[in-house]
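First the structure, then my questions, so here it is.
Removed: one protein chain of the complex. Kept in place: all other protein chains.
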Amino acid sequence: MKKFATLFGAALLAGTALYAVKAQAADELTITSWGGAYQESQRNAFFKPFIDAGNKITEAEYNGEIAKIRAMVEAKAVTWDVVDVDTQTALAGCAEGTFETIDWAKLGLDRAKFIGGDVTDCAVPNILYSTVAAYDTTKTEAPASLFEALFDTTKYPGKRALQKSPFVNLEWALMADGVAPADVYKVLGTDEGVDRAFKKLDTIKKDVVWWESGAQGPQLLADGQVVFATSWNGRFYNAIKTDNKPFKIIWDFQAPDWDWWAIPKGTPKIEEAYRFITFASDPQRMADQTKWISYGPANKDAAPKIDPAILPDLPSAPDNLKTVFYPDPQFWGDKGDELRERFNAWLAQ
Amino acid sequence: MAVPSYYTRGETIAYYALRVFVALVLLFLISPILAVMPLSFNSESFFTYPMPGYSLKWYEDFFFNPRWTGSVKMSFFVAFATTILATTLGTLAALGLSRSNFPLKSTMMAILISPMIVPVIISAVGMFKFYAQLDLAGTRIGIILAHTALATPFVVITVTATLASFDKTLMRAGASCGAPPHTVFFKVVMPLILPGMISGALFAFVTSFDEVVVVLFLASPEDRTLPLQMFSGIREMISPTITAAATVLVLISTALLITVEMLRRRSERLRGVQV
Partner (left out) sequence: MATAQAVPADGVMRAADGTPLKTALARAERRERLKALGLVLPLFAFIVLSFVVPILVMLYNSVYDPDVAENMPQTVQALQAWDGRELPPEEVFAAFVADLQEAQKNKQAALIGKRLNYEISGIRSKVTTTARKVGALAEGPYREAVIAIDKVWGDIDTWATIKRSSSDWTPFYILSMLDLRQGPDGSIEHMPADRSIYKDILVRTLGISLLVTAMTLVLGYPVAYMLATSPQKTASILMIFVLLPFWTSLLVRTTAWMILMQDGGVFTQMLNFSGITFLMNMLGVIDGEPQLFKTRFATVVAMTHIQLPFTLLPIYSVMKTISPNYMRAAKSLGGTPFYSFLRVYMPQTLPGVAAGCLLTFILCLGYYITPALVGGPTDQMISGFIERAINSENNWGKASALGVILLTATLILYYVYNKLVGIDRMKLG
């Protein structure tokens, strides 16, 4: 017994000491993105080539929670060096000093060449994606419209998978309730309008499975747990192309948005972060990304380099734009926190 | 096991009813753990029976994918460091507390045990904010300190329990034979409380090895532990590799359980306690 204890103790000490020494060498750039198929496309197009060029990367995933980034920045414990954010996060984070202001000269990039490059000073646009719904063609008949798919539970009994976020869901609810697309933000800007949107969501509350990460929507659809699921168009595209799922995307009232690279304020690796963003904004690499996911590159120079085969699957394809609804990022940058808190309270009730 | 012949009819029914009930409860306890293990050998990535075929690919992923192997290494590192710190601090404290004239013993004990009782989310959030000010959030040292705080109560409890039945005259005997205090400790006390110490150490190890909430707040992406890797995987979507990881963890806990049980029996035998 004593021998065992001595050996055990010695092994513990040796192992710990060894690992502690190795721990000193953590000099990697941590890049946080949205996981799943999207991060896989970034891995193929940007991360792997960046590593091959002699850099070290640690990947992390999140589900777009701005509060997590704020908590880090406020606590001065920033462990994410580059984050892929959506537009409302970029705007809100810029207004309150969560992100570094981007020095485009330092990046060596021409801001004018980036679609939406002037929307915020704190982030570099990388792709255009869209929030859409989809269904399984072998199980569900094509719905007449998006709102029928999401809100008509008599015609389509069963669950719907929606993002656990007020973003886009509130707008869709209002439009399904008869608000004209042009008036959505005017209505949503009032307390009565918010009440109205939640009232509409109330009608399907018990039929909704809420997802948090983008991979869950297609997954729930594939498992037959839901009749309709929303997600980002690239996620469905991957399920259809890579996993041969019999899904069909409903482009009706698709809600396009940007994704951006942002740098949380206070990261010790700001130089490397800049280098990575420059690297990942290269037109050829951006065009390459479309091989793995159907998002449009934000760098205009990348457009001619894209394989034409994917064009009809991008949110920007003319056929997909017929009833497009553009969410107002400024509205969400300003009111996102209030609506999220209200949404969380509504969910818990 | 037959019913004794003098049992009344009611007693017989109660006898069998109890056995059936207990069997069902034990089944309830063990079956979720057992039901998941075979699914880790499924050749397809879904979780229903019957399985279409068998495969070891999820284990291959678990044992060779650097994300998983890295997290396993990290977990072992943190758990070992935690075990050493927690066992040392906890044993010393238990020795002090076991002296009969310790002032405010009950209050002191209540404070030392409190990390086990306080909801872990409160500990995690508090530590995140506080450690961040000391530049310890997102570092391995931060995780180890936090885990040590959560793990010491287990050491204190197990070692105190061993000391409760420890005959203090043995120490006096040692001292009166002229042995200096440290000799008394290593030659007399230590061998007798060692089973308790090792049990406590194993508890501390498991506490750290399984902990997920504190690392959720304190760990940087580079320092992902196995439970954190599993947890983020589960939130994304359950991959069968998670069932493989779960199976490995069950095997580890089985080994630890057997060790602790053997130690307990040995120490009971040593101290002549009839079980």
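Should a chain be cited, it is by its letter among A and B, assigned in written order, with residues numbered from 1 in that chain.
Throughout what follows, a contact is a pair of C-beta atoms (placed from the backbone, for glycine too) under 8 Å apart; a residue touches a chain by one contact, two chains touch by 3 or more.
Since we're looking at a predicted model, the values are computed, not measured.
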Selected from B:3, B:56, B:177 or B:257 as touching the chain missing from the view: B:257
Candidate in contact with the missing chain, chosen from A:152, A:301 or A:334: A:334
Sites on chain A contacted by the missing partner chain, in the whole complex: 65-68, 70-71, 74, 92, 94-97, 164, 191, 195, 198, 209-210, 223-225, 334-335, 337-338, 340-342, 344-349
Positions on chain B where the hidden chain makes contact: 8, 10-11, 14, 18-19, 21-22, 25-26, 28-30, 32-33, 35-36, 39, 47-49, 89-90, 92-93, 95-97, 99, 101-103, 105-106, 108-115, 117-123, 125-127, 129-131, 145-146, 148-149, 152, 154, 156-158, 160-161, 164, 172, 175-176, 199, 203, 206, 209-210, 212-213, 227, 230-231, 234-235, 238, 242-243, 246, 249-250, 253-254, 256-257, 260-261, 264, 275
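What we mean here is this: only the chains that are shown with their structure count from here on.
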Rounded Å distance between chain A and chain B, as computed from the means of their C-alpha atoms: 38
Chain A contact footprint on chain B (complex, rising order): 46, 73, 76-77, 80-81, 83-84, 128-129, 131-133, 135, 137-138, 140, 191, 194, 198, 220-223, 232, 235-237
Residues of chain A that touch chain B when the two form their complex: 1-2, 5, 9, 12-13, 15-16, 19-20, 23, 26, 28, 30, 32, 35-36, 58-61, 63, 71, 75-80, 212-213, 215-216, 219, 223
